[in-house]
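Every protein chain but one is kept in place in this view of the complex.
Chains: A and B, in written order; residue numbering restarts at 1 for each.
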Amino acid sequence: MALSGHGTSFIFDESWFPTEGQFNMIPMLVGSLLVTFGSLLLALPLGIFSSLFASFYCSPRIKTFYRRAIELYTGIPSVIFGLWGLMKLVPIINQIQPPGQSLLAGTLILALMIFPIIALSLISSFEMASKNHFKVSESLGLKKSTYIWFILLPNLKGQILGATILSFGRAIGETMAVLMVCGNIVKIPSSMFEPIRTLTANIALEMAYAMGTHRSALFLSGLLLLSMIGVLLLLSDFLKKRFAWKA
Amino acid sequence: MEGLTKSISWIVGLALIAMLFYILGDIILVSAKHFSLNFLLDSPFSGGRKGGIYPIIISTLLILAVSLLVVIPIGLASSLYLAEFAEQNSKGIIVIRKSIEVLSAVPSIVFGLFGNAIFSLYLGMGFSILSGGLTLAIMALPLFITTVEKGFRSVPSNYRLAAFSLGMSRFTMIKSVVIPYALPAIFVGIVLSVGRALAETAALIFTSGYVDRMPESLFDSGRSLSIHIYDLTMNVPGGDINAYKTSLVLIVLILATNTLINTILKSWYKKRIAL
Partner (left out) sequence: MIKRNYPWKTKLSEKECCDSSPIIDVKNLSLFYDKQKAFGDISLEVNRGCVTGIIGPSGCGKSSFIHCLNRMIELYPSSKVDGDIYFNGKNIFDSRVNLMDLRKSIGVIFQEPTPLPLSIITNIELPLKEHRFNNIQERAVSALKSVGLWEEVKDKLKTPANNLSGGQKQRLCIARTIALEPDVILMDEPCSSLDPISTEKIEGLIHELKGSYTILIVTHNLAQARRVCDYVYAFWYDELGSCGKILDSGTCSDVFEHSQNETIRDYVGGLRG
C-alpha cells in the first residue's frame, strides 16, 4: 500500500515538499534522532543524580515525598508539557537566540519527560541492591561517593542500560510535546537554536490533509518509526541475555 | 569526590522539584485568575477561546468509557488465559507475549495512523468517539494485560493447593481465590489504562476527531480534553488562557482518579490484613 510508486525518493529527493511529490524523510529522521539523543544525554545525569539524591543524600522522610513527585512527572500529559514549554521555555530561548522554537527547546522538554524513567528505575534498584555491600563499605571507612561510583553503579550497569533503552523508545515516539516546541521546519539544523521537525510531528501535522502518495508516504514514515522500535526491542532482548538484568 | 557528588545530587534533586512546582504552579496560577464554575458547564465558542468545556468533558468521558468497556473484559480474559490456561512454552504463547511487548513500545502517533486506517476508514466509523475509544483500548491493552497477569501469577501456590485439596473445580478456584486475590492488581491496571487514555492526544487526533460541540452519539465525532489543549495552544490565537484552564481540569481529573483508586486499594489491603 505505502511502498508503491516511491522508489528512492525518500533519500534523494530535494526535501519534503509533499504537494510537489518530494518525499525526502532524512531531515525529519535527523530531527527525531537529534532530539532523542540530546534528551537522553541530559536525562541520564538528571536521572542518576536525582536518584542518588533520593536514596543517599536526603532524609528518608523526604525520600517518599520525592519519589511521589517524580511519579507525578510521569503522570503529566505530554500536551501540558508542550503548553508549558511553548509559554515559558520558548520565550526564554527566544531571548538568547530567536526564534525560540528549536531543537534546544525540544531536547529540554523531552529530557524532563524521560528522566523519571531512569530515576525511578535506579531508586528501585538501589533499594534491592545488597545491603551488605553498603555495610562493608561503611565499615571499611569508604566514602559514600566511593561506594556509589566504584561499587554500586558499576554493578547496576545492566539496569542503567535497560532504563536508557526504554527512555530512548519513549523519546523517539513522543509527538505532541516536540510538535509544540520545535518549530516544525523541515530542515537539518545547523545549530541547536534552529527549529526542526520530527517524524512523529510530521505525521500529526500532515495526516489531516494528506492524499494519495502523500498519505502513503506518511504511513511509510510510521513504518520507519516502528522498525526503529523493533530494532530497539531486539537490542534490549539481546542485552538482557548478556547482562541478565530484570526489566 | 564526596563533596562533588553530594552537591551535584542536591542541586539536581532540588532543581527538579522546583521545576515540577514551576510547571504546576504556572498552570494553577494562570488558571485560577480566570477560573469560574461556568467553565465546566458552558460550551465553547469563538474557536474555544471563550466559553467553557462542557461538551469536551463529556466527549472525554465517553471515549474513556468506550475504551474501558473494551479493555477490561478483553484484558481480564486474556490475562486469565495467559496466567492459568496457556501452555507456557508453546510457540503460540511466546509469539503472543512478544506481540504484547512490542505493542507496548509503539508510539502513540502510529496507533493514531493505524487506528485511522482500520477504524475510521476500513470499518467506516469515520471520526467518532467509537474510533477513538477503540484505538485507545488497543493502546491500553498491553499495559493492562501485563499488570493483571502479574497479579494472577502472584497468587501464592498454597492458596491454590488448599483450594484443590478442598475439591474445588478449576473454575470455582479461579472465581473465589485467584480473582479476589488479584483484585488490587486489576485496579492498578485500570488506573494505569485510565491515566494513559486521559493523557493521550496523538492517537485521538485522527480517530475521534476535532469537533468541539456536544457529540450526539458514539458515532459522532468529539474532542477530548487533551486535543482541546493542543488546539487552543497551537491553532487559536489568544487561546492560551483557556488552554491553561483546560490543563488544570485535566490534571485534576488524572489526580482524582489516581487518588480514588489508591484509597480503594489501601482500604482493600487493610481488610485483607485484618483477615
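Assume contacts are C-beta pairs under 8 Å (C-beta built on N, C-alpha and C of every residue); 3 or more make two chains touch, one makes a residue touch a chain.
Computed from a predicted structure; not experimentally measured.
J.: Missing chain touches which shown chains?
T.: Touch partners of the hidden chain, whole complex considered, are A.
J.: From the listed residues A:88, A:135 or A:242, report the one that touches the chain absent from this view.
T.: A:135
J.: Using the document's contact rule, name the residues of chain A that touch the chain not shown here.
T.: Those residues of chain A that touch the unshown chain are 60, 130, 132-143, 146, 150-151, 154-155.
By definition in this document, only the chains that are shown with their structure count from here on.
J.: How many angstrom between the C-alpha centroids of chain B and chain A?
T.: Taking the mean C-alpha position of each chain, the two centres sit 21 Å apart.
J.: Tell me, which parts of chain B touch chain A in their complex?
T.: Going through chain B, the ones touching chain A are 1-2, 4-6, 8-14, 16-17, 19-20, 22-23, 26-27, 101-102, 105-110, 112-114, 116-117, 195, 198-202, 205-206, 226, 229-230, 233-234, 240, 243-244, 247, 250-251, 254-255, 258.
J.: Along chain A, where are the residues that touch chain B in the complex?
T.: So the residues of chain A touching chain B come out as 45-46, 49-50, 52-54, 56-58, 66, 69-70, 72-73, 75-84, 86-88, 112, 115, 143-146, 148-149, 169, 172-176, 179-180, 200, 203-204, 207-208, 218-219, 222, 225-226, 229-230, 232-233.
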